[in-house]
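Every protein chain of the complex appears in place save one, which is left out.
We call the chains A and B, going by the order they appear; numbering starts again at 1 in every chain.
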Amino acid sequence: MSGLSRLWKREWPLHLMLLPAIGLVLIFSYVPMAGIIMAFQKYVPNKGFGSPFIGLKNFQLLMEYPDIGRIFFNTVYIAVMKIVAGLFVPITIAILLNELRREWIKRTFQTLVYLPHFMSWVLLSGILVDVLSPSSGVLNQLLGIFGIKPIFFLGDNAWFPYVMVGSDVWKEFGFGTIVYLAALTGINPSLYEAAEIDGAGRWKQTFHVTLPGMMPIIVLMLTLNIGNVLNAGFEQIFNLYSPPVYESADIIDTFVYRMGVQQAQFGFATAVGLLKSIVSFIFISLSYVMAYRLANYRIF
Amino acid sequence: MITSRSPGRKIFVACNYTFLLFISVLCLMPIIHILALSFSSGSAAAAGQVTLWPVDFTTAAYQNVFGKPEYLRAFWVSIQRVVLGTSISMVLMIITAYPLSKDNRQLRLRTLYAWVFVFTILFSGGLIPSYLTVKSLGLIDTLWALVLPTAIPVFNVILLLNFYRSLPKELEESARIDGASHFTTLWKIYVPLSLPALATTGLFTMVGHWNSWFDGMLYMNHTENYPLQTFLQTVIIKMDFRFIKAENVELLLKLSDRTSRAAQIFVAAFPILIVYPFLQRFFIKGIVMGSVKE
């Protein structure tokens, strides 16, 4: 009893600090979560969440879909590549930027690479069609110099997923760099001095000081991104795919979109959303537990 | 940190500059192209003649946006939204990440709390329930509808709590021994030492608020209340054949779907683009160490 009240006395300011956020989250996230029930219903607007239950029919519709295996594979394949590249490229660029001495040059580069984040896929898709065109595109003309035959990047199933990954990384890496640059500022400069005295070169310093210093943020970003294993990027693929590449390009979200055009039901989209959430939840939990077990580090 | 300039180092520096320059150009070219598009005539853009320089230079696409009386109003709504939304979120982020950055001995239910937040980025009830919630709170057509549902950017909170943790423990301990309360410690030690992290999360929050348009459409029942991005979604010139009249055809020849989209991007992105270089000054190395030595 007294132990508990002592605890309370010590901890109450911390609880108080959490109170507003918890309140907001309860109202604006947890209350609407009741809507997940629609995944199991045939939603009728004037009955609301009292609509008739149809059990797992929406999930069944998803699972019995003829191309479902292919769609899951495409989604995971593209998403995983994006996660890996989306981690590796910004970290590399952040470290390279960090090597620049002149502050203004560094800032200029930083700002330039951050620009593409603000472009929309609707416009970029038009540009990509031009740049990647086998007949007149710049890229194929460059490859032509090396004697490589023109490649129909956007119309060829063997290339399409990589084009998605490449163009997505191009668009987002600059924005992703920001967080690592912030992480770099937290590294204790005396560690570099010590390493230098030990005779470590730049390479060694990068591997023994810089990367370990960034590690918590890297692990954190990786964990959070792993939650996106079923998000392969709707806007991008929707604007760039076409029937000849359905085989390699059709992902869960584009499929749900096309279903939505035919079916004016919220139930199906909710069911797929729920499934995606559960998968993300499992993956994030796993990496959370792993980070804790292996490195004794709680990501959040 | 002055390194001896070995030949290897010199080669590296040269390569690094070249590489980063190349990457920047790669990022810049499409943007110059889009900029050129936005200043080109609709027919030149439609015929695909525009590369990196405007063809038949015209500012019609911008006039089409700026000429509308709604533009300034929408811009003002966006400013209000960003200021209000970012400040609320920043305050909440700062005070929420603090207790969560403690370890489980200092705050018993910490892990539970953390998961309560993380859960919300994973599961969502979807559009309709969110709309019904906001509606039943009477927030429709108010700025609060754009601000409160996203007031806790969980991703940023987690990011910030990790930055908090990387601060040296001694600082906090000495402050606590001096009798400082949690609030004082947070305000006097954590906040000033986390400037880079706060700038980062602040930027993310701001960009998020600035760029989102769907909630404006969802929660606003009067077009006067649209924030800029929602408004900009409405100014794309589409070929609409119900309206072909003399004056509209002229507009269609000057403008096109493509030029208006291009202009839209610059109108929308410019204000937020200048925020970033400004915030970069907060990315200072060694703040933490400096304060420890004090």
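A few notes on this one:
One rule holds in what follows: a contact is a pair of C-beta atoms (placed from the backbone, for glycine too) under 8 Å apart; a residue touches a chain by one contact, two chains touch by 3 or more.
The rule we apply is simple: contacts and distances are computed from a predicted model.
Missing chain, UniProt name from the options "Methylenetetrahydrofolate reductase", "Carbon-monoxide dehydrogenase medium subunit", "Protocatechuate 3,4-dioxygenase" or "Extracellular solute-binding protein": "Extracellular solute-binding protein".
Checked against the full complex, the one of A:L4, A:I145, A:I197 or A:A264 touching the unshown chain is A:A264. The chain that is not drawn here is touched, among residues B:I11, B:V25 or B:A47, by B:A47.
The chain that is not drawn here is touched, among residues A:P32, A:G126, A:G213 or A:G273, by A:G126.
Only one residue from A:S5, A:S135 or A:N296 touches the chain missing from this view: A:S135. The missing chain lies against chain A, touching residues 43-48, 61, 65-67, 126, 129, 133-136, 152, 154-155, 240, 242-244, 246-247, 250, 255, 258-259, 261-266.
For chain B, the residues touching the absent chain in the complete assembly are 42-43, 46-49, 68, 77, 80, 83-84, 86-88, 90-91, 127-128, 131-132, 135, 141-144, 191-192, 195, 198, 217-218, 220-226, 230, 233-236, 239-241, 243-250, 252-253, 256-258, 282, 284, 287, 290-291.
Definition applied: only the chains that are shown with their structure count from here on.
We define each chain's centre as the mean of its Cα atoms; on that basis chain A and chain B are separated by 16 Å.
By the touch criterion stated above, chain B contacts chain A in their complex at residues 1, 3, 9, 12-13, 16-17, 19-21, 23-24, 26-28, 30-31, 33-34, 48, 92, 95-96, 98-100, 102-103, 106-108, 111, 113-114, 116-130, 132-134, 137, 148-149, 151-152, 155, 157-159, 161-163, 165-166, 181-183, 186, 196-197, 199-200, 203-204, 211, 258, 261-262, 265, 268-269, 272-273, 276-277, 280, 283-289.
By the touch criterion stated above, chain A contacts chain B in their complex at residues 7, 11, 13-15, 17-18, 20-22, 24-25, 27-36, 38, 93, 96-97, 99-100, 107-116, 118-120, 122-124, 126-127, 130, 170, 174, 178-179, 181-190, 192-193, 196, 202, 216-217, 220, 224, 227, 266, 269-270, 273-274, 277, 280-281, 284, 298-300.
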